[in-house]
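Just one protein chain is left out here, and the rest sit where they should.
Naming follows writing order (A, B and C), and every chain is counted from residue 1.
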Amino acid sequence: MIKILFFAALREQLGSEGTLLPSENISSVEQVIDALIVKNPHWQVAFKSSLLCAVNQEMVNKSHSVNTGDEVAFFPPVTGG
Amino acid sequence: MIKILFFAALREQLGSEGTLLPSENISSVEQVIDALIVKNPHWQVAFKSSLLCAVNQEMVNKSHSVNTGDEVAFFPPVTGG
Amino acid sequence: MYNQEKLMVKISIQEADFNLSEEVNLLEKLNNEDGAVVTFSGRVRNVNLDKSVSGLFLEHYPGMTEKSLEKIIEQAKQQWTIGRVTIIHRIGQLLVGDQIVFVGVTSKHRKEAFAACEFIMDYLKVEAPFWKKELSDGEESWLDAKQSDKDKAKNWQS
Partner (left out) sequence: MYNQEKLMVKISIQEADFNLSEEVNLLEKLNNEDGAVVTFSGRVRNVNLDKSVSGLFLEHYPGMTEKSLEKIIEQAKQQWTIGRVTIIHRIGQLLVGDQIVFVGVTSKHRKEAFAACEFIMDYLKVEAPFWKKELSDGEESWLDAKQSDKDKAKNWQS
């Protein structure tokens, strides 16, 4: 399985703190997004906005690889400090 | 008269906190130095070293004008902070 | 205590307020080699983009936040000779005037302390997973990231 997390505005927009995805046929962040949208078609709009992604708590781009057991997080650009 | 002040290493080197000079024939910092050395020939060495000068508490260069009543200070490069 | 190499860094994500003097004291304690300390402290302003702000809610990504701050400090240490580093970032509910963030850096030389402190703040603003929700006129809204912050972080890379 792959653990998926959502934060801040994205979490509120999706109405979800995260989910679990079976890892079959998933090898990249892009494929994670595709699988999430197949499962929840109404999430498509939210994933069209400017989002950041972290795999195992490291910021990555969408072509980054994803393996079973990974933690994949999606969130808006950060605004701390 | 012109009020002359010395600070820090220069003060110790000259053994003087300052002096008064008659303002006749003095119109620049350079002429102040010349008059001081005429009066105290053994000060010549000290005035050959790297010194800063302030006229009326503003940093100036040696060609700066000096008038009667001015306060002229000589000191080594500053080392505060 | 910062008396060992691996303890020269303090990172804290906390709801509680912090005391600036105590943090500077910790940075300076038993540390007579580093003459320079530069600190940045950020507070909740009462105005943001012409809106009057009454408070903020700070959310973060537990676990990743600490990792990303450690990484930023590592990057700073690769570029400048610095001693101790403290980063404190508050989370949860904050009011106007409250402290949000503290970054303190010690060094033998002030130039390096200034550069590293500013670098850490610039990177924190674009790399550390914190999000602010503003409370303004009874309404809540998530802040948008500023392009200027993204640009500042890019400057350091060139």
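Rule of thumb we're sticking to: a residue touches a chain if its C-beta (ideal position, glycine included) is under 8 Å from a C-beta of that chain, and two chains touch if they have at least 3 such contacts.
Model, not experiment: these values are computed from the prediction.
**Student:** Over the full complex, note down every shown chain the hidden chain is touching.
**Tutor:** Within the full complex, the chain left out of view touches B, C.
**Student:** Give the residue, chosen from C:69, C:88, C:117 or C:143, that touches the chain omitted from the document.
**Tutor:** Going through C:69, C:88, C:117 or C:143 one by one, C:117 is the residue touching the chain not shown.
**Student:** Could you pull out which residues of subunit B are in touch with the chain that's been left out?
**Tutor:** Against the left-out chain, subunit B lists 5, 7-9, 12, 54, 57-59, 73, 75-81.
**Student:** Take the complete complex as the reference. Which residues in subunit C touch the chain that isn't displayed?
**Tutor:** Its contact residues with the unshown chain are 19-21, 24, 28, 32-47, 96-97, 108, 110-111, 113-114, 117-118, 121, 152.
In the analysis below, only the chains that are shown with their structure count from here on.
**Student:** Nearest whole angstrom, what separates the Cα centre of subunit B from the Cα centre of subunit C?
**Tutor:** About 48 Å separates the centre of subunit B from that of subunit C.
**Student:** CA centre of subunit A versus CA centre of subunit C: separation in Å?
**Tutor:** Computed from C-alpha means, the inter-chain centre distance equals 26 Å.
**Student:** Would you pick out the residues of subunit C that each touch at least 2 other chains?
**Tutor:** Expected reply: no residues.
**Student:** Would you give the residues of subunit B that are in contact with at least 2 other chains, written as numbers and ranges?
**Tutor:** none
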